[in-house]
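Contents: one structure, followed by commentary.
== chain A ==
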Amino acid sequence: MYRDSRLHGEFFMQGDIACAEGAVAAGCRFFGGYPITPASEIAERMAMRLPLLDGVFIQYEDEIASMAGILGASWAGVKSMTATSGPGISLMNENIGLGMMMETPCVVVNVQRGSPSTGLPTSWGQSDMMQARWGSHGDYGSISLCPNSPQEFFDLTITAFNFSEKYRLPVFLMADALVGHMTEKVIIPPVEELNIINRRYTNKKTNEYLPYEYGEDLIPDFAKAGDGYRYHTTGLTHDKRGYPDMSFECQNECVPRLVNKIKTHIDDISLIEERDIEGADVIVVSYGISSRTALPAIEMAKKKGIKVGYLRLITVWPFPEEKIRELAKNVAGFVVPELNLGQVALEVERCACKNAMTKCVPHPGGGIHKFEDIVQVIEEVAHGKSK
Partner candidate 1 sequence: MANQNNAEIIQEKLHPMEDILRMDRMPHIWCSGCGLGSAVTTFAEGLNKAGISYDKTAIVSGIGCTGRVAGYLRLDSYHTTHGRAIPFATGLKLANRDLTVVVFSGDGDLFAIGGNHLIHAARRNVDINVICVNNFIYGMTGGQNAPTTPLGAYSSTAPFGNYEMPFNLVGVAAASGAAYVARWTTMHARRLTDSIAEAAKKKGFCFIEIVSPCATVFARKNRGGTGLDLLKEFGSRSVIDHKADPTKIPLEMNNDIVCGVFVNDDKPTFWENVQAGIKSQVEKYSNWEELQSNSKKTHYKKIHKYTASRDS
Partner candidate 2 sequence: MRYWDKPFGKEKPKTICGEIYIIPDRCKGCSFCIEYCPRDVLELSEDFNKKGYHPPVVAKPDRCTFCGLCEMICPDFAIFVTEKEE
């Protein structure tokens, strides 16, 4: 059928649609989802696109099934994705933990809305950031990317797939309802110009392959179902053969690696945008949609004579601790505007420690910051006032 239907050109496109197009461009051919405002459009677009590309779209009966389904599809060798919002991630957390433990590449899009609980379905927020890091029980490494425009939503979907394939884990794409429903110019290059990474398949023979044997990069080689490897993989703590083992040694071998494989590659994963950092007194650390409200606020503060720098976290998790620690030595303080009551601000504060002050500009969600509020906090930090 229409196997070559690539979308490319310059478009005036909604954020959710850009995400779906990014997934298709990255090679995603399985989408399992459940409708939830504001992420339903991603599912609808995938329902339209995937069947004609020999892919699979299935609307599961709930988010828990969606997450289990995309893990299954990934083990069959197909790139898979699901899209949901805060309440859906809460449901998916157990299976996200399964994906982390089994080291399954897939992408989970969280188009954040007003939280907690049912919250504000048709409005936005950024209050699921900590959940993306610590949502499922146990220790594991986590990658979360935050787009701030439909163009970036497209680009970061491809990046999310690349990270998930390279590091073998579910990657979170933490958009919000504003970016998801905003319509802006999106430029989609032809597929040949995109950088797509695929998972590393094993080249060992079937009787030598161990599913969780790893090398220096701490990432095991992949083998998909049906290739004759006949491996076993489980959510229980397992050894290199994939067999469950209830001993401390096995837990020590299995679990710290899940954290370390992200920690050791933080330079590759951590994407940051910075402007005017050199010589700044105050740095505004933001991500997602609140970075766009931070920019005019910074201009207003600059007119008042304060030297303000702009640091946008494109990768929020793993948190760029070294960067913040280093910057903290030279600045008076950090200002963190975010559409929640202080989540990433806690991380900034932890890293800035005693060297610099950290002030959050909280907002419970449902709207955007007033520029004056951000400017006021910038002024407070610049003049060394603490609460």
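In this section, a residue touches a chain if its C-beta (ideal position, glycine included) is under 8 Å from a C-beta of that chain, and two chains touch if they have at least 3 such contacts; residues count from 1.
Picked so that all candidates are chains of the complex that A comes from, given by their letters.
Nothing here was measured: the structure is a model prediction, and the numbers come from that model.
One chain among 1 or 2 touches chain A in this complex, and its number is 1. The residues of chain A lying in touch with candidate 1 in their complex are 1-2, 5, 8-14, 16-17, 29-30, 32, 41, 44-45, 48, 51-52, 56, 58, 60-62, 64-66, 68-78, 80, 94-95, 98, 102, 183, 185-190, 224-236, 241, 243-244.
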